[in-house]
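Yeah, one chain of the complex is gone here, protein chain that is, but the others are all in their spots.
Labels A and B are assigned to the chains in the order they are written; within every chain, residues are numbered from 1.
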Amino acid sequence: MSARQDRRDKFASRAVQIGFIVGLLTFWYLGTAYWGISPLLLPNPVKVWHELKDVLGSGEYLPDLQITLTELAVAFSISCTSGVTLGYLISRSQYLIKVFEPLLAGVYSVPIILFLPLYVLFFGLGPGSKIAIGTTISFFPIVLNTIAGFGYVDKIFITAARSMGASDVQMFRYVLLPAALPVILTGLRIGFTVALLSILGSETIASLAGLGHKIVHLAEAMETARMFAYIAFAVVIAAFLNTVVSSLERKARRR
Amino acid sequence: MTAGETAVRVKDVSHEFGEPGDAQFVRALQHTSLDIARGELLCLIGPSGCGKSTLLNMIGGLMTPTTGTVEVGSTVVRGPLPRDIAFVFQENALFPWCSVMENVKLGMVFQGVPKSEQEDRARKSLEAVGLKDFMGHYPAQLSGGMRQRAALARALSLETSILLMDEPFGALDEQTRMILGEDLSVLLSRAGKTIVFVTHSLGEAVFLADRVAVFSARPGTIKEIIHVDEPHPRKPNFVTTEKFSQLRNMLYGLLHDEIRKAVEQSAIVGPQS
Partner (left out) sequence: MSGLLAVKKVLLRRPALARILVLVAFFLFWEISARWWIDPMFMSPPSRVLASLSSVFETRGVPAALRITFWELTVAFAISVVIGLAIGLAVGLSRFSNRSFMPIILLLYGTPQITILPLFILYFGIGPASKIAFGVSHGIFPIIVTIVAGVQNIKPILMTSARSMGANRWQIFRWVIFPHMIPSFFAGMRLGMTGVLLGVLLAELYVSTAGIGYFTTLFTQNFDPTKLLGLISILAAMAIILNELVRRAEVHFARWRTD
């Protein structure tokens, strides 16, 4: 395809994308304003926008956001430290890897959200159960990636360092860690994303506070417009956090 | 350089992988003995699986022989001797997350060279291999030939008396090998080290070596040792001389049948070299 054709194609596809989104918004507006869709099901986009401005301006979102972010921070720090530590310890021996990696991968393949009711029974409806489920679910990609990172370092690097007289500490610091880092960071990114999703999910299902709960609360109160505003808000926050974490991962992987 | 003094003594060494009776049991090396003189460049050549890399690893302390011993100077080799022996590997053993300069310095960090000396030594060896303008580059940005030069610089900066090279040019194309071989000859003639060099290439062995040890097929042992009586540094036109051809043909004669045997053996599972 020639360069000119390519540019025309790029322009055309952009046009289709924009057209698609504009079309969607238009149908949304028309549907609620003129075609009689119940505002309880689909609120007017203009009203949603006003509600959003109100929520942001009044700072009403703050307590829920704070709870969600705190739960996320605590859950992620726990799963991070335990996952990396355990992953490193397992990676020290090929035998341990062969024993534990399939077990961990197997447990991860079950939808762990099933254990949420158990955690609620244990910790109640408060932040404890959210942190617990967030930690549990995000633990697995972190530990599995750490095992993969440390356990599959190209043998030639270890041999070369050994031949040059590297001590165990030097081996870890100058060879194992930098070699494993890209894979581990990917695991951390996935763990973060998954922690956020499971915390929002558990707030939706069984909670007294937090962003997920707020959305449910508004749904039950039939305040659909405000609920849409909060959904948009939550999506933006999630997107922002994920972008930050992704770019951190990419920066650290640049080598 | 005191010629005639023995740098490395290989005494009746054998090596086996696995246990007898295992499906993967392999006798890689069998009753091999060798004396390597100080300051000589010895080539180990032989078919795949003949144990030449195994022998090199044993000299360098990366593997222990099943029977027999290797002595370097007066010490029996039981593990790596980073102050006496430096390696250059075939595969890319440069750390991809470090620049060329950092790679060279890291070797010295492992060996225990004081920080004040590292910069100087690194610079000198990088200049010696012709990488003066590439010190800040990363291995991914360099060609295969340049990467092996960097690996050589790292080994040289360790200032060991012995250098072990395991098919260092094996992954490179013919033309790069030729250039690197010529440069290596010049470099090593100045350095005065004892060098053991494993290769598959007949021409490379004759061009670089003082002696060439020819291995038999697995289970490997030294079949014959050929002397190449030509002063260092070897001139590029050495390759075109009658003497070169004769030596090369001699090697071919010794090796051809062993290579055939090795190819037949490779249908049987087992670790290489």
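Assume a residue touches a chain if its C-beta (ideal position, glycine included) is under 8 Å from a C-beta of that chain, and two chains touch if they have at least 3 such contacts.
This structure is a prediction, so every number in the text was calculated from the model and none was measured.
Touch, as defined at the top, links the missing chain to these shown chains in the whole complex: A. The residue touching the chain not shown here, chosen from A:Leu52, A:Ile67 or A:Leu196, is A:Leu196. Taking the complete complex into account, A:Leu121 is the one of A:Ala3, A:Leu121 or A:Val169 that touches the chain left out.
Of the listed positions A:Leu65, A:Leu86, A:Ile156 or A:Ile231, the one in contact with the omitted chain in the full complex is A:Ile231. Although one chain is hidden here, its contacts on subunit A can still be listed: residues 9-10, 12-13, 16-17, 20-21, 41, 95, 98-100, 102-103, 109-111, 113-118, 120-122, 196-197, 200-201, 204-206, 211-212, 215-216, 219-220, 224, 227, 231, 234-235, 238-239, 242.
As a working rule, only the chains that are shown with their structure count from here on.
Taking each chain's centre as the mean of its C-alpha atoms, subunit A lies 50 Å from subunit B.
For subunit B in complex with subunit A, the touching residues are 60-62, 80, 82-83, 85-87, 89, 91-93, 95-98, 106-107, 109-112, 138, 158. Listing the residues of subunit A that touch subunit B in their complex gives 156-157, 159-167, 170, 174-175, 178-179, 181, 255.
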